[in-house]
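Before anything else, here's the structure in question.
Here the complex is missing a single protein chain, while all its other protein chains stay put.
Here is chain A:
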Amino acid sequence: MTSSSTLESAAAPEVAAAPRVPSPRRRRPRIHTSPPWWFALPAFLMFAAIVAVPTFTGLGVAFTDWSGLGEIEHIVWFQNFIDVFSDKQALGSIRNTLLLTVVIVIVQNVIGLLLALGVHSRVKSRFALRTIFFAPMVVSAVMISFVWKYIYNPRPDAGINGVLGALGLDWLQQDWLGDPEMALWSIAIIVIWQAAGYSMVIFLAGLTGIPEELYEAAMVDGATPMQRFRHITIPQLAPAMTINVLLSLTGALTLFTQVLTTTGGGPGYATETLSTIIYKEAFIYGNFGYSAAIAVLLTIGVSIVAFTQLRIMRRREVD
């Protein structure tokens, strides 16, 4: 209280002082803790310029027959989308992408979970094992794909075929990337090999977050290890599962590098994916409009799958 208030009645200083001199309560500066909105401006401008606006423009391009050069001349409305459904190559790539996605999501997460349970145990080598399983994730998919391309070479005495021969499993030898029936699965193996450790780390984070008391209480109640796993571990891992499935799902739906560097989409069109078709149609054949239409289908697919999955998983997490 300063001298100004001494003139006022002691009983109601605020009211009396209000018209001319700020009351002690009001004089204290009001702190606006919410930061100025323009702090977020650079990030949003970048997001708008690189992601949001081009995505909407791409949606527009999908209704044209633009070649990527010069001006957009014709609006063809839904013709590109109609063409997709009579284009064997495009339909094949949709089929391949869906098959790859189902296999990769399931196998990668099952292996990731098993590895996480393994390295979460008392095993002595657990830290070394974590490093080994996770390491492929930090190496570029380009390098990984080339190594696997050599491993998959059709010679009976080299790579996987050589190992199978040495183990007496000759009947399992394949032309891994050259056989149209096999090539897609060979690519799935590369992706799973690289990404299983990533799933493992996220599951491991989930496992370390489970309170020990839950297990102790269950043991007191006489729950078997299987019951503890079923009723404690699995439900507690739901958030990690959500993230893992979402990541592997979007990754598999947009698979590109591993395909381009191992088979280039071949043999024939056996391993063509939506992403390789989008790339080739735009940058090799110059069909930007058609390519954009396939990209629209991919975007719709990814969005539907991702939002449905998030919805289902979130509901399960709440339970």
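Criterion: a residue touches a chain if its C-beta (ideal position, glycine included) is under 8 Å from a C-beta of that chain, and two chains touch if they have at least 3 such contacts; residues count from 1.
As a working rule, contacts and distances are computed from a predicted model.
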> What does the UniProt entry say the missing chain is called, choosing from "sulfate adenylyltransferase", "Carbohydrate ABC transporter permease", "4Fe-4S ferredoxin iron-sulfur binding domain protein" or "arsenite-transporting ATPase"?
Replying inline: "Carbohydrate ABC transporter permease"
> Any idea which of A:Gly92, A:Gly112 or A:Gly206 touches the chain not displayed?
Replying inline: A:Gly206
> Looking at A:Ile106, A:Ala135 or A:Ile234, which residue reaches the missing chain?
Replying inline: A:Ala135
> Which of A:Ile75, A:Val102 or A:Ala166 touches the chain that is not shown?
Replying inline: A:Ala166
> On chain A, what residues meet the omitted chain?
Replying inline: 29, 31-37, 39-40, 42-44, 46-47, 49-55, 57-59, 61, 68, 115, 118-125, 129-135, 137-144, 146-148, 150-151, 155, 157-160, 162-163, 166, 193, 198, 201-202, 204-206, 208-209, 212, 215, 239-240, 243, 246-247, 250, 253-254, 256-257, 261, 274-275, 278-279, 282-283, 288, 291-292, 295-296, 298-299, 302-303, 306-307
